[in-house]
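Here the complex is missing a single protein chain, while all its other protein chains stay put.
Lettered A, B and C in written order, each chain numbered from 1.
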Amino acid sequence: MIISTKRGTPQEELQKIISEFESQGLEVTLIRGTDYNVFGLVGDTTKINEKVVAANPWVDSVTRVSAPYKKANRLFHEADTIVDVNGIKIGGNEPLVIIGGPCSVEGDESTMKIAQAVKAAGGCMLRGGAYKPRTSPYAFQGLGTEGILAMVKAREATGLPIVSELMSEDKIDEFEEYVDVVQIGARNMQNFQLLKAVGKMKKPVLLKRGLANTIEEWIMSAEYIMAGGNENVIFCERGIRTFEKYTRNTLDLSVVPIIKQKTHLPIIIDPSHATGDWRLVESMSRAAVAAGADGLIIEVHTDPEHAWSDGAQTLKPDKFRETIDQCRQIAQVLGRGVRQPLD
Amino acid sequence: MIISTKRGTPQEELQKIISEFESQGLEVTLIRGTDYNVFGLVGDTTKINEKVVAANPWVDSVTRVSAPYKKANRLFHEADTIVDVNGIKIGGNEPLVIIGGPCSVEGDESTMKIAQAVKAAGGCMLRGGAYKPRTSPYAFQGLGTEGILAMVKAREATGLPIVSELMSEDKIDEFEEYVDVVQIGARNMQNFQLLKAVGKMKKPVLLKRGLANTIEEWIMSAEYIMAGGNENVIFCERGIRTFEKYTRNTLDLSVVPIIKQKTHLPIIIDPSHATGDWRLVESMSRAAVAAGADGLIIEVHTDPEHAWSDGAQTLKPDKFRETIDQCRQIAQVLGRGVRQPLD
Amino acid sequence: MIISTKRGTPQEELQKIISEFESQGLEVTLIRGTDYNVFGLVGDTTKINEKVVAANPWVDSVTRVSAPYKKANRLFHEADTIVDVNGIKIGGNEPLVIIGGPCSVEGDESTMKIAQAVKAAGGCMLRGGAYKPRTSPYAFQGLGTEGILAMVKAREATGLPIVSELMSEDKIDEFEEYVDVVQIGARNMQNFQLLKAVGKMKKPVLLKRGLANTIEEWIMSAEYIMAGGNENVIFCERGIRTFEKYTRNTLDLSVVPIIKQKTHLPIIIDPSHATGDWRLVESMSRAAVAAGADGLIIEVHTDPEHAWSDGAQTLKPDKFRETIDQCRQIAQVLGRGVRQPLD
Partner (left out) sequence: MIISTKRGTPQEELQKIISEFESQGLEVTLIRGTDYNVFGLVGDTTKINEKVVAANPWVDSVTRVSAPYKKANRLFHEADTIVDVNGIKIGGNEPLVIIGGPCSVEGDESTMKIAQAVKAAGGCMLRGGAYKPRTSPYAFQGLGTEGILAMVKAREATGLPIVSELMSEDKIDEFEEYVDVVQIGARNMQNFQLLKAVGKMKKPVLLKRGLANTIEEWIMSAEYIMAGGNENVIFCERGIRTFEKYTRNTLDLSVVPIIKQKTHLPIIIDPSHATGDWRLVESMSRAAVAAGADGLIIEVHTDPEHAWSDGAQTLKPDKFRETIDQCRQIAQVLGRGVRQPLD
């Protein structure tokens, strides 16, 4: 940690700062500059709160040099973490995992039909929302348990593991029992209570990036889950909020190489929510694979124009198959394949 | 709702769209343009999902004309809502309410000392965090129930009503029993489960704006609480996330007149979290009052350099008193006063 | 154009609005809603100023349905525009064009050396800044004419056409004489005087997207150049400014399919300025090609650690070659190749 103090800070104030840090077991080096003095702190600074240090009126700025996360940090865990979902492996050099399915689960029959279409097109997991975070209290809020059970039936028929969003602690038992990958949605990325709760679950967690969260905050949310004991975290980028409104969000693909540099965890991309427009999904899927992502999660529906939510960003099965075919070829350029659905 | 369709949309597709909306009881007007056709829908469009309409490949854009909120809408409720907190009234032309207190509650003694200083300086409510949303799992997470009880003791001694953040449903009984204003933090502004839960509480709710949430999304979150039956919602702006990093967030004061135009609910400003820098708090407090805010919530600590969190943005009691004095004079220019603490 | 008026707008005010538009030769349709009235205007609305219409106190919102650009609009020009640079074709299904070179031109010798390395690695054009837009007045501002002439010598030796940034009108003759592609930098994207001036040039223009400009504003800047008579515009995305600070900017690859839908012009990507970090350039280059871009412009230097500017985002020739090799394979998946340098 680097602390700079203002020009003219009295000697005794500098000494007070030094003593305070030394009393916390840190080694302090002082560099006297022309207009500023700078302190370097060496030792375990994770418990020092920058904002409290900055409260000292003689302090000008506080900069953290070491990353504030440990369990997720590639520095302390060099090998790639491979997450295993019912035998399907995600991360490292494993084949890419393509997940497809509806935004909202709409019933047994349509879920079954979509699951079969997803599998036929080459998708190896099924996504579907049973509990839906909706901006409006008057909008459809999801089928709840009935939706989860519709997905379970589709899994029984197709063998596709299921991914669904958990919105509250009171459904944890239900998800532990029925769901294969527990999704934490963008709006709950910093719902720390929920992160602590899934940290105690045994199921892998798909952690979506918040609309306006930095990469570091995102990794810190993974750290919350890992600190609770659940190290099977998969990052999922789904676009960030910017001034540009032509797309629903701005897909930030640079996070793929960055997450891989900074952490050892897998990362997949959601081009459907990122763009909000099915006409952009194919192109952004290819780009995500070329960037080095470990997989994709794409909205697929057999009848998007009558879907109960988010039809505008949903692919039909044929387009989904084409997209997977192109992604497979691009993955090969990078020396990887695309995972086939299990039989 | 206005729907534009692409040039060259076949007549039968236009007819299909018209029939579909008419079958939902809406009146449809078609305007044929040179390069586009436009439909206007009249009737109750609140249940129509724009994204599903946009899934139709012939549809170019969908624009909602009426606001998607009703209970919060000034259009259907002309008079200002005045929220009553233990006899202290917030909103309309009532005197401004200034809330002060520590970021985190640190124990009985310090809370008592700060509460007395807040009251002596002219603050009329006490804020304090017992459950803290922290980016890092390794940071201090708040004293919990012990913190709430420390605030209760301070209330007994000073008469100041207490404001504290609720982070999860399982503490609702505790908050209903002990807390006077239930704060929903920025990171939980779209934690819809929590919004539904506080919608059933009897206590007023202070709803902070999310870091990257639009004004409309913010009002929709108020609508969630109101739709649940709790109409005592107070908006609180605390800065939004932008490219500018000199301040912690960018304080958006234009929301004050906008919230007052669009809704009938009160709005207060949090200059401490908005700026992250105590040197900016006084200036932004004055600006907030001049903009027409109904109150302020400010971090105050008797010893910010040793506070357990956020010292950098915290005022000492003397500076808090000066700030209130200036705000009182500005409020008078607008024909309002500043609420005195109750005895 | 769609105009909505407030509830309770008097009949005579509605009539006044209608008459005003009719007097401008537009056809006006009125849709009466429950809470709002909506007008649809049909005809040539390009000269109507939305902000003036919105000045009417009875008007609630104004929405433009047709795009405000014509010459760049794919609607009126279906075929892809292919820009020809000394025989190298950009756009449509032509092979991808990879441009390499230093951020700043540093002299004859180093430019020659870099040009040869760019060509040997497979790049087919040379970039280099002779006039540099620098945030600080104390930073190196470029070699000026001397830099342009160094590039000319490198072109003579290698045959690579040269791309350089024009910052002011007074250098137009120099650029018309010596430079093959005239770059308009991000900071000048809305320097409308400069756009008008290059609209009269005969050389192709590489138009970088402004740091905080929407896609529509970007297309409008192309429209300025085209309206002046120069229809050879190549878009270049180089990242937008967002809250995320880990990368220098956020690369928005979704613009590739969007620009191709909305316009008939080519688009290339600058992964160096977008990320500001050479470790991300290879990954983002692959992603750009997979997204469908018509080319790349990449910073290359034989000795980045001693470059005069922007070394942090610069590739060495070996890495540049590897990047091109990967891009070539990805381009093939899309049925395209990568352009070989001319001999």
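In this text, a residue touches a chain if its C-beta (ideal position, glycine included) is under 8 Å from a C-beta of that chain, and two chains touch if they have at least 3 such contacts.
Because the structure is predicted, anything quoted here is derived from the model rather than measured.
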Review point. Which of these touches the unseen chain: B:42, B:233 or B:330?
Key: B:330
Study note, to complete from the structure: Of B:212, B:227, B:300 or B:338, the residue touching the omitted chain is B:212
Point to revise | Residues of subunit A (touch criterion as defined above) contacting the omitted chain | key: 2, 4, 7, 29, 31-36, 38, 40, 42-43, 60-61, 63, 65-66, 75, 212, 241-243, 245
Check your understanding: For subunit C, which residues reach the chain that was dropped from this view?
Key -> 46-47, 49-56, 68-69, 133-141, 167-170, 187-188, 190-193, 195-196, 210-212, 217, 220, 223-224, 227-228, 241, 276, 278, 304-314
Review point. Tell me, which residues in subunit B touch the chain that this view leaves out?
Key: 212, 214-216, 240, 242-247, 250-254, 256-258, 261, 274-275, 279-280, 283-284, 286-292, 326, 329-330, 333-334
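Keep in mind that, in the parts below, only the chains that are shown with their structure count from here on.
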Study note, to complete from the structure: Comparing which residue numbers subunit A and subunit B contribute to their contact, where sharing over half means same and under half means different, the two sides are same
Review point. What is the identifier of the chain with the smallest separation between its Cα mean and the overall Cα mean?
Key: A
**Study point:** Geometric centre distance via CA averages, subunit B-subunit A, whole Å
**Key:** 27
Study note, to complete from the structure: Where subunit A touches two or more other chains at once, the residues are 212
